[in-house]
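Of the protein chains in this complex, all but one are displayed in their positions.
On to subunit A.
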Amino acid sequence: MGIFSPITALANPARFSAFSARALPWLSGVTALMMALGLYLGLVVAPADYQQGETVRIMFLHVPSAWLGMMGYTVMAAASLGVLIWRHPLADVAAKAAAPLGAAFTFLALATGSLWGKPMWGTYWVWDARLTSFLILFLMYLGLMALRSAIDEPSRAAKACAILTLVGSINIPIIKFSVEWWNTLHQPASVLKMGKPAMDPSILTPLLVNALAFTLLFVTLHLAAMRTELVRRRLRTLRITTASAAPAFAPEPAE
């Protein structure tokens, strides 16, 4: 149990609330500092690419967003296991809070990718294997959010979304493989093939700083969203208990 004990201790919603209330201001501060440093390094310090020019700077936003889009789904899959195996309410709060975040970062990755594609490929959208896989990931996020919003009762929504998340996570490698295979089958001639030169430290360092800053941003937003969700659920329970207590005293409303 050794390494898990801090995590299991936090699984108590009240303790989690107290912990996140203390951690959030610090996390927000560190995130803001890291974001400022990352953007400064990426937009000012890093040199322009000899081939891509200034557009290479889009990469400092694009790569971390793509990474977080994938991490969001991983967080959701792990939380879904928590929902189905341990039936823990906090696991579902984590899964629910991660979905819009993951979708937003996946969308950012798609948007920055297509903005980068305009000067590089001459068009905003190319049915490139990676872009297409991300589009499918984005659609899967939207499907999950649609399923959650369609089910009124939180505990039912939690189980349904957990099953869909796990079915999706089984499918993601299959989809990725299929899309890559499909892409080699219909290789469009216009796609500029990027070579894979060793990345220069002047590019790599800002990229890593940005990746760290974006990850911190995700963690901060996720914690804040989880706190909001906990409050929202407490409010819902309160409203239901007051509503179920009220009719005993109030007369039936006229039809």
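The rule is simple: a contact is a pair of C-beta atoms (placed from the backbone, for glycine too) under 8 Å apart; a residue touches a chain by one contact, two chains touch by 3 or more; residues count from 1.
Assume contacts and distances are computed from a predicted model.
Going by its UniProt record, the hidden chain of the complex is named "Heme exporter protein B" among "Heme exporter protein B", "Ubiquinol-cytochrome c reductase iron-sulfur subunit", "Succinate dehydrogenase" or "Cation efflux system protein".
Touch with the chain omitted from the figure is made, among A:Val167, A:Leu204 or A:Ile240, by A:Val167. Residue in contact with the omitted chain (choice from A:Ala46, A:Val179 or A:Ala225): A:Val179.
Within the whole complex, the absent chain has one touching residue among A:Leu10, A:Leu81, A:Ile151 or A:Leu212, and that is A:Ile151.
The omitted chain makes contact with subunit A at the following residues, 84, 136, 139-140, 142-143, 146-147, 150-151, 156, 159-160, 163-164, 166-168, 170-171, 174-175, 177-179, 181-182, 185.
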